[in-house]
Every structure is written in C-alpha cells, then in structure tokens.
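What you see is the complex with one protein chain gone and the rest in place.
Naming follows writing order (A and B), and every chain is counted from residue 1.
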Amino acid sequence: MSSKYPVSVRTCLPLCALVVETAFILIFFFFTTYDVVSEKQQLMDKYQVFQDVTVMAALGLGFLASSFPKHSWSSIAFDLFILAVGVQWAVLLNGFLKDDYNGEIVIELSSIQVATMSAMSVLISASAVLGKTNLVQLMMMALVEVTAFSVVYMTSKKVFSLEECTSMMYIHVFAAYFGLAVTWCLSMSTPSKEQMEERLAKSSSLFAMLGTLFLWIFWPRFNSTLLYSPDERKNAVFNTYYALAVSTVTAISVSASAHPQGKINMAHIHNAVLAGGVAMGASCHLISSPWPAMVLGLLAGLISIGGAKCLPVGLDQWVGLMRFHRMLMVHYTFGLPGLLGEFAYIIVKVYQ
Amino acid sequence: MSSKYPVSVRTCLPLCALVVETAFILIFFFFTTYDVVSEKQQLMDKYQVFQDVTVMAALGLGFLASSFPKHSWSSIAFDLFILAVGVQWAVLLNGFLKDDYNGEIVIELSSIQVATMSAMSVLISASAVLGKTNLVQLMMMALVEVTAFSVVYMTSKKVFSLEECTSMMYIHVFAAYFGLAVTWCLSMSTPSKEQMEERLAKSSSLFAMLGTLFLWIFWPRFNSTLLYSPDERKNAVFNTYYALAVSTVTAISVSASAHPQGKINMAHIHNAVLAGGVAMGASCHLISSPWPAMVLGLLAGLISIGGAKCLPVGLDQWVGLMRFHRMLMVHYTFGLPGLLGEFAYIIVKVYQ
Partner (left out) sequence: MSSKYPVSVRTCLPLCALVVETAFILIFFFFTTYDVVSEKQQLMDKYQVFQDVTVMAALGLGFLASSFPKHSWSSIAFDLFILAVGVQWAVLLNGFLKDDYNGEIVIELSSIQVATMSAMSVLISASAVLGKTNLVQLMMMALVEVTAFSVVYMTSKKVFSLEECTSMMYIHVFAAYFGLAVTWCLSMSTPSKEQMEERLAKSSSLFAMLGTLFLWIFWPRFNSTLLYSPDERKNAVFNTYYALAVSTVTAISVSASAHPQGKINMAHIHNAVLAGGVAMGASCHLISSPWPAMVLGLLAGLISIGGAKCLPVGLDQWVGLMRFHRMLMVHYTFGLPGLLGEFAYIIVKVYQ
C-alpha cells in the first residue's frame, strides 16, 4: 500500500473498476426496479436502522482497521472502496438468489441494509490482509467473498430453515476464517523487520479506539436489526448490551494484569471489548434474562484476551515470524467469540 | 489564524460578537414564539432529522475543513462559531421572509433544520477562505451570506415556484461560487512558500477523512430531508446512496491510476467521494430507478477527480501560484458536481 505499485496495477485498477461499474450499471438497468413506499413512519424507522448499520461499516470497521501507522489513512479509503463495491454486488446477488425471483429485483431499503451487512464480511476479512494487498486484489476479494457469503446465507436459510438473523450471525465466523484463508493463500514475502514491529502510534491508536467505540455503541442495533417481533428485538438489545459491558470490564482488567508494567495493551482493548457482542450474535433473541448474556460476555472477553496474549508466543516460535499478527487479531476478535456464540446457540436450542 | 492578530481585531471581536448576540436576543424577544407541539411521534421523527443535519454541519463539514495542518483545530472552532451565528440569523430571516409573516415568527423544529441547511452554505464557502480570514470577517461573511442565500432561496420558491427541496439544492453551487467570489475579493497577500506547501499531515488527514465519512453516511438524509411524500423520499435516499457508491469507486480507482507511484491522493478522496451526493441533489426525488443515479455518480466522480487533477496545473502556470488551492477544492467538490446536478434536473424535467 505504501510501497510502489507495479505499473500494471496502476493501469489495471481504473480499468477494472470502470468495467465492473459499467457492468453493475447495465445489470441494474435491465433487472432492477425500486419498491413503492406508501407509509412514512415505516420508511423513517427502516432508514434509521440502515443508517446505523452504515455507520458501523464505514466508520466503525474503517477506523478499527486504521491502527497500523504505516497505512492508517489508506486503509480507511480502501475500506470505503470495498464497502461501495460490495454493497452494489450484494444487492444484485441477494435479489437473484431470492425464492420469489422472477426476472426483476425489487430494491427495498432493507435490501440495501442486508447488502451492507454482507459487505461487512469483506471488511472484517480485509482487516487481516490490509497492507499486503492492492486495490485490484481487494476488489476481486470483495466480489468473491460477497458471492460466497450470499450463497452460504441463502442456503442456510433455505436448507436448514434457520431464522434470517441466525444465518446472518454466522458472518463473524465466516469472515474471520475466509480472511485467514486468503492470507494463507497469498504468496506473501516475509515482512521486513520494520513491518514486524508495526508498533501502534498514539494518534492511530486513538482513531482505532474511535472505531471500537462506534462498533460498541451500535452493536445492539446490529444484533437486533433482522428481528421483527418487538419482544425478540428487545431481548437482543438487552443481551447484547450486557454482554458488551461485561466483556469490556473483563478485557480491560485482565489486559492490565498481564502487562509487565501493569499498562493496558490497546490492541487487546480494541478487539476484546467487542467480543461480547460477537458472542451474543446467534442467540441474542432467545435468551430472556440478563445473566446468561453476562456469563457469555465474561467468557468471550477471557477467550479473546487470553488468546491474544498466550497463543502468539507459541505460534511465533513455531512459525518463526510475526506474519500472522493481524490474522490472529481477526481470529480472536471475530473467530473464537463467534464460535462460542454458535456453541451457545446450540445449547439454548437444546435446553429450550 | 495562526498569525498574530492586530490588536484592533482582538478588541473588536468580542465587542462585535456581543453586540450581534444582544441584537439577536432583542429580536427574538420582540418577534418570536415557540410552536405548540401535541403529537409526540412527529416530534421524535423531526428531531432525528434535525440532529442528523446538525451532525453533518458541525462534525462533517467541520472536520472536512481540518485537513490543513497549520490551522486544523482552529478551523473546527471557527466552523462551530459560524454555524452558531448563522443558524440564529437564518431562523429570523426565514421567518421574516415567509409568505404568512404577520409580525410574529413561530419557531418550529423544521425552521431550525432549514436554518442549519442555510448556514451550511456559509460553512462550504468558508472552507475556501479559512486560514486567510479572522473571526470578525467570518462573522460578517456569515451574516451576509445567510442573508443572500435566504433571499435567493425564498425568491426561487416564490418566483419560479420550485419545490422546497429543489431550491435548497442550489446551495452547493451558490456556496461554492460565493466562496470563490469572497476569496477573489479579499486582498490576499501572496502566501509564503511554507503556506503554499500546505502538505497534509497524516493525523489531520485522518480527521478530514472522518468528516468525509460523516458526510458520506448522512448525505442520503440531507437530500431527502425536505421531501414529504414517502415515495419521493425513498427515491431520494436510494438514488443518493447509489450515486455516492459509484462516485466512491470511480474516485478511488482513478485517483490511484494517475499518481506516479500508484498511491491514492487523500485530498482527492475527501472531495470526490462526495461528488455523487452533490450531483444528485436537485433531481434525486424524480428519478425512479437506480441506473441514472449510478451514471450521474460516475460522471460526478470523474469530473471532480479529473478537475482536481488536470486543471490546477494549467491554472498554476497561468496564475503563477497556488493561492487558489482551496478555492479549487471547493469548486470541484461542490461547484462542478452541483452544476452537473442542475443540468440533470433540467433533462429529467424535459423528458418527464
């Protein structure tokens, strides 16, 4: 990103982007039409939800990825680029894959919102590979990953007849391991020592904290957005909030104890405070009292911070270099807490 | 701003400001009264819209103007100052100029919201002259420009019987060229070499990116806020979103291609990603399928980034110095895409 691009990429990028955009415009021209809206109140409410999800995607995930001083600002621009490409493609794809597709896609506000959530999978994965990829690669990755995620999402809805919200909540696990797979596949040159240090600059860290806070604040909205019964939605909001609160307290206090000088490790905080929200994803609407959410938040915080602290040392010695630093961050923020959430979902379903 | 002010300004500013404020308080005392609100839901919805517009004005435009390291923080304080003065004056002025004015101005939530939008014209213009003016000049400019804009706005509503939203959308063009005119008129000393460089510091650039993202996210709200039919409002939201998405992809990919090392020019991005939203302003409620919005976004992104890239070189040689750097940024972000929008509006009206 900060290194010189080969000339081929420079010529290729605008060409690719304009070809993709032209293709999008043609598909939209032939296949799509807008919904007709008659009730104002409904539009206002849906718009609010859609706007909050966009804040999470553009501001929250964008700034969360900005913590590495070498490519802080370009990572935000790259994220916006991925988001813009991903949403357009996801709107089309979700339309084509719908049950009642009959040659015309009707675009509603909720379809842009679901598309934004699908595109968020690319943003999560991208945070594992940013700095190692150029924009052409990222655009390809966005198109492929949105396709894969939409197919998985639609299949799980149809085949396993899962609720919409539950199948969406596999997004964290899907995105984390898709990102890891991509990192693995990319033939990366061994990073220089300078890159390995990748120490957090103070102001970059504050920007990442800003992203974290936006995600923290809007996570209850994210988890409740695909629920339509008011009671389930309220459960989702409450449980997510409590899980986040407990994982925050856990993460910050445990982080300080392990540091040799008792300082807080900011990289831990950025990720571990969100673990509670990730872990609540699948089961948030089914739990109807605060304590299970709080227990899950406690576990998620411990897993996220424990993983970030203990495992890298072992892996470092094993692999011999830090090239997995970012991958592991994604693994401990979205991967493991997401798996914990799936596990909790199964338990809740069994004992219900 | 960062240079020493002459003593006269220091004495003059609080005096001017307090005199203006006292005058405002007296006018409010004699001429205004609050609306009576009975329905809660309506208040909640209007409040939400008003709050989002304030976020755009105070956070979005404030931080967008902060990209120049020499006066980053003071430019945000200056913007807040202009906003506070401008809104008070615009509320009064819009009240006096209304058709049904009978000696008393009834202040509704929507009147503060329209006033905030009028004051945004000053914020846009100010970004062309910040760093060259002191607070007294900015306060005068705020009072004059709000007066001019409100008169134009009310006249275009009455004389040409334009819809409220269409006359408001001339704001971008008006503000851009008002700002350019003011820059032209101010007897500016030739900036020193140091000022000419005005290179973007990394953290300033991130703050400007923050402003850009806020504007990007809230732009669909901005374009739909003066529309009252649910269907038109939905069209405005959809079209603005698609235009923004396409102009983002265009701007980022084209910007990278022209840089000798394939890097993204951050100053381009700050401005060009918003061009789609500006271009959709006038016609967003009339277009009822996504592809014309996407074509407009593509054109707006190309114009904005092409202009920012090609023209300055020519103008530089012509004028001999970079003193128009900021002016041109305003020109390519708000001026040209705004004109493109007006052009699109006429075409849509003709073919409708």
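Convention: a contact is a pair of C-beta atoms (placed from the backbone, for glycine too) under 8 Å apart; a residue touches a chain by one contact, two chains touch by 3 or more.
These numbers come from a predicted model, not from an experiment.
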Checklist outcome for this item: In the whole complex, of B:Phe29, B:Phe160 or B:Tyr351, the residue touching the missing chain would be B:Phe29
Next on the checklist: I need the residue numbers on chain A that touch the omitted chain, in ascending order.
Outcome noted: 41, 45, 48, 52, 202-203, 205-206, 209-210, 213-214, 216-218, 220-221, 230-231, 233-235, 237-238, 241-242, 244-246, 248-250, 252-254, 256-257, 259, 261-264, 266, 269, 273, 288-291, 294-295, 298
Checklist entry - What residues on chain B make contact with the chain left out of this view? => result 2, 4-7, 9-11, 13-14, 16-18, 20-21, 24-25, 28-29, 32-41, 43-44, 47-48, 51, 54-55, 58-59, 62-63, 66, 69, 72-74, 76-78, 80-81, 84-85, 87-88, 107, 109, 112, 135, 203-204, 207, 210
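In this text, only the chains that are shown with their structure count from here on.
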Checklist entry - Can you give the whole-Å distance between the Cα centres of chain A and chain B? => result 32
